[in-house]
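Note that this complex is displayed minus one protein chain, with the remaining chains in position.
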Amino acid sequence: MNLILISLITLVIVGTLSAVILFFASKKFEVYEDPRIDEVELALPAANCGGCGFPGCRGFANACVKADLLDNLLCPVGGTPTMEKVAAILGKTAGQGDATVAVVRCGGSCDLRPRTNQYDGVSSCAIAHNLYGGETACSWGCLGLGDCIVSCKFDAIYINPETLLPEVDEEKCTSCGACVKACPKAIIELRKKGTKSRRIYVNCVNQDKGAVNKKACEAACIGCSKCVKECAFDAITVTNNLAYIDPNKCTLCRKCVAVCPTSAIVELNFPPRKAKVPTKEAELEPAN
Amino acid sequence: MRTFKIGGVHPKEYKFSAGIGTKISLLPKQAIIPLGHYLGAPSKAVVTKGDLVKVGQLLGQASGFVSANVHSSVSGKVAKIDDAIDASGYKRPAIFIDVEGDEWMESIDRSSTIKRECTMTPEEIIKKISDAGIVGLGGATFPTHVKLSPPPGKKAEVLIINAIECEPYLTCDHQLMLEKGEEILVGVSILMKAINVNRAIIGIENNKKDAIAHLERLAKTFTGIEVMALKVQYPQGGEKQLIDATIGRQVPSGAIPIEVGAVVQNVATTFAVYEAVQKNKPLFERIITITGKSMAQQGNFWVRIGTALATVVEQAGGMPEDTGKIVAGGPMMGRSLSSLDVSVAKGTAGVLFIPTIESARKKMKNCLRCAKCVSVCPMGLEPYLLMGQSENAMWTEMERNRIMDCIECGCCAFTCPSNRPLLDHVRYGKTTVGGIIRSRR
Partner (left out) sequence: MDKLIISPAPHVHSGDSVSKNMRGVLIALIPAYLVGLYFFGLGALIVSLVSVLSCVLFEYLIQRYILKGEKTINDGSAVLTGLLLAFNLPSNIPVWMVIIGAMVAIGIAKMSFGGLGNNPLNPALVGRVFLLISFPVAMTSWPSPIPLNPNYLDAVTSATPLALMKFGHLPNIMDLFIGNTGGSLGEVSAIALLIGFVYLLLKRIITWHIPISILLTVFVFTGILHFASPETYFATPVYHLLSGGLLLGAIFMATDYATSPMTTRGMLVYGVGIGIITVVIRVFGAYPEGVSFAILIMNAFTPLINTYIKPKRFGEARK
């Protein structure tokens, strides 16, 4: 009887003391968190990819709540619709950003870019890049060891077994930019997705002189500037022997694709071309 | 017999070309003289296309602190200044010269008489070395004049000459010591004067007994020069290991040898110093070893900088049929080449042909945690741990585990029973962490 009583009293005292201590501790060390952070986080896609530049979706939600303007904040996965939801929660206006998608800018497939040596080291682009230019005579192009594939959390990039080059699955790509950071050769670019996913871009990053890289790879941009002359919208510039198409100026007219002598300019997701110019341009049409 | 105290391995030596006298290589038809070096900024070209140049004429002016002059090794006409693939596998700026005749600058003393007296002041000697474009010929090609000018407040106590040649196969330094022993010793005394020390140690591994005996006999006629035979152990030619082996002092992490009062120079560099100071001849030629297990004729060749390796190899009987890998330098630290169209640079010590059967790496297995990599690491690091951290991008932890101390000697990967590519990962981690450290400044 006595034993039970003592136990009971002890428990009550310990319980009361703990409750008091916890009560004061929770007051003293309280961290105020804006409830809107949770709301915003729920509106985000929860991919936690870090593509926005913040540590995970919660970090981004936190930044959105704190920011005065949402202009510089964009969730690359959800794009504008998601940002509008966020803006509605916070009573702010969403910044306008175009949805982007990753593109791999190298067309040096096995048959177009002959191998000159054989790499025998760790299967990692970063390590191979640290060592030398690569298995082919082109020291700018894709090494094909798949660092981008490892970096992708969405299975959106894979190596095409025929070309041994990475390809992006547009449906899955969230444009988080992990592959851009992973590629030591800076081949992958986040480009404006474009209307109906139609895009035109230069499928090469080689900055060597035309004569040199023509020998290394048949699909290389040789910096001939034909496309620059053809473009009526000043969208194409050639720097360091390499053409670049500004996606904001490009009107997707496809004229540059036709004039490129090495088929280094690629068009994606366009309907088949009408055979209105049956001569030279038809044979120069790129494979994809 | 002395050696360094931590780690080390003893690979089979295979010094096939030891004792084979040097031959003078034929001149190339076109010399491709690299303007860049392994380290530091490339030099700025001072000639233009179409210029006629003589042997020994200045082609490139040093630009920046860690940079050295470049001189023409041939006479002829500058064909172009363009990028050329060097041993690193990347394109670097180079000067292409179409060779015509072999006309030398008049200022170069081409006689073979040995001039022992040197009346110059230390400043004049260092100026001369800087003008002659001398860099460390051991492989790192760090400009010699920078090494000879200690930072303020530091004083050199001893000069250490690196005649270790601990890499298997290579014999160019060995042969140089046998043939140019007296010149080397004069070079040593010039360097002693330049950094104002009265003690110099020439460290030679005990597998070169003839060179040790030869230099010891000659050293008696010089004051303050000591020839020290060292136990054969790789990587004794590493700067920090050599200082530890010869004078028993360990350079602290992140510090340079002058911290413990030592200045280290390669033996071939010493010979280049002799030629520059006493003969007024800039650095434009060196000895390289052409070797390999299936090589018909092993050899050591005097080669002008800028000669294509193919030209030299042809004189040694051509590339063996069964070659699977070509290595510029020794097998432990050399770089593999994709072709022989690479020109000889100042740091090229040799060309090694590895037969196909030995070329490919063996299959990697699980880490046994046998601790052999830890026990052979001459810097006291844990390669197994660093490899794992590099794979998982744990850069902060790697820095804490002293990744920047790694000298990339390859002992860990050499010894691993599971054939794990330890050094590949460690080297990548070192590059990345190095970049992070630099960006922090």
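First chain written, first letter: the chains are A and B, and each begins at residue 1.
In this text, contacts are C-beta pairs under 8 Å (C-beta built on N, C-alpha and C of every residue); 3 or more make two chains touch, one makes a residue touch a chain.
In this text the structure is predicted, and so the values were computed from the model without any measurement.
One chain is not displayed; in the complete assembly it touches the shown chains A, B. Interface note: of A:G59, A:G121 or A:P261, the residue touching the hidden chain in the full complex is A:G121. Of the options B:K15, B:K325 or B:K346, the residue whose C-beta touches the omitted chain is B:K325. Although one chain is hidden here, its contacts on chain B can still be listed: residues 5-6, 9, 11-12, 89, 168, 240, 244, 249-253, 255, 321, 323-327, 331-339, 352, 354, 356, 358-362, 365-372, 374-375, 377-382, 384-385, 401-402, 405, 408, 410, 413-419, 421, 423-424, 427. Although one chain is not shown, part of chain A still touches it, namely residues 115-121, 127, 130-132, 135.
Everything that follows uses one rule, which is that only the chains that are shown with their structure count from here on.
Across the complex, chain B is touched by residues 116-117, 120-122, 124, 126-127, 130-133, 139, 208 of chain A. Residue ranges of chain B in contact with chain A, taken from their complex: 83, 85, 88-91, 335, 338-339, 359-361, 421, 424-425, 427-428, 431.
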